[in-house]
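Structure record follows, encoded as structure tokens.
With one protein chain held back, the other chains of the complex are shown just where they sit.
== subunit A ==
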Amino acid sequence: MSTLHVLSHSPFSDTRLGSCLRLLGSDDALLLSGDAVYAVLPQGSALTPLQEKTVFILEEDLLARNLDCPQWATCVDYPAFVELSIRYDKVNSWL
């Protein structure tokens, strides 16, 4: 059973990203949205081994913060977000 984990909190304001990564299964993926996209900053990825995971980023939120999509991630728009929510068996939002 695969799960898409959706984060929207900044990795610099709490420990959600770390907690999520600890229980991320091999079939699971991460979708960064809102302030969670700050995890692409070098300071952020130095804290967390994101490069080894399947990571998607909501493009709109990345652009709104003038950040670039790193090589280890895939940028998605809303139709692709919908598609991801179907590709994975469950969607777990870290509210």
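The rule is short, and it goes like this: contacts are C-beta pairs under 8 Å (C-beta built on N, C-alpha and C of every residue); 3 or more make two chains touch, one makes a residue touch a chain; residues count from 1.
We adopt the following convention: contacts and distances are computed from a predicted model.
Per the UniProt record, the chain missing from the shown structure is "Sulfurtransferase complex subunit TusD", taken from the list "Carbon monoxide dehydrogenase", "Hydrogenase 4 subunit B", "ABC transporter ATP-binding protein" or "Sulfurtransferase complex subunit TusD". Considering the full assembly, A:S85 is the residue among A:S2, A:T15, A:Q51 or A:S85 that touches the omitted chain. Annotation for subunit A: contacts to the undisplayed chain at residues 8-10, 33-35, 58, 60-61, 77-79, 81-83, 85-86, 90-91, 93-95.
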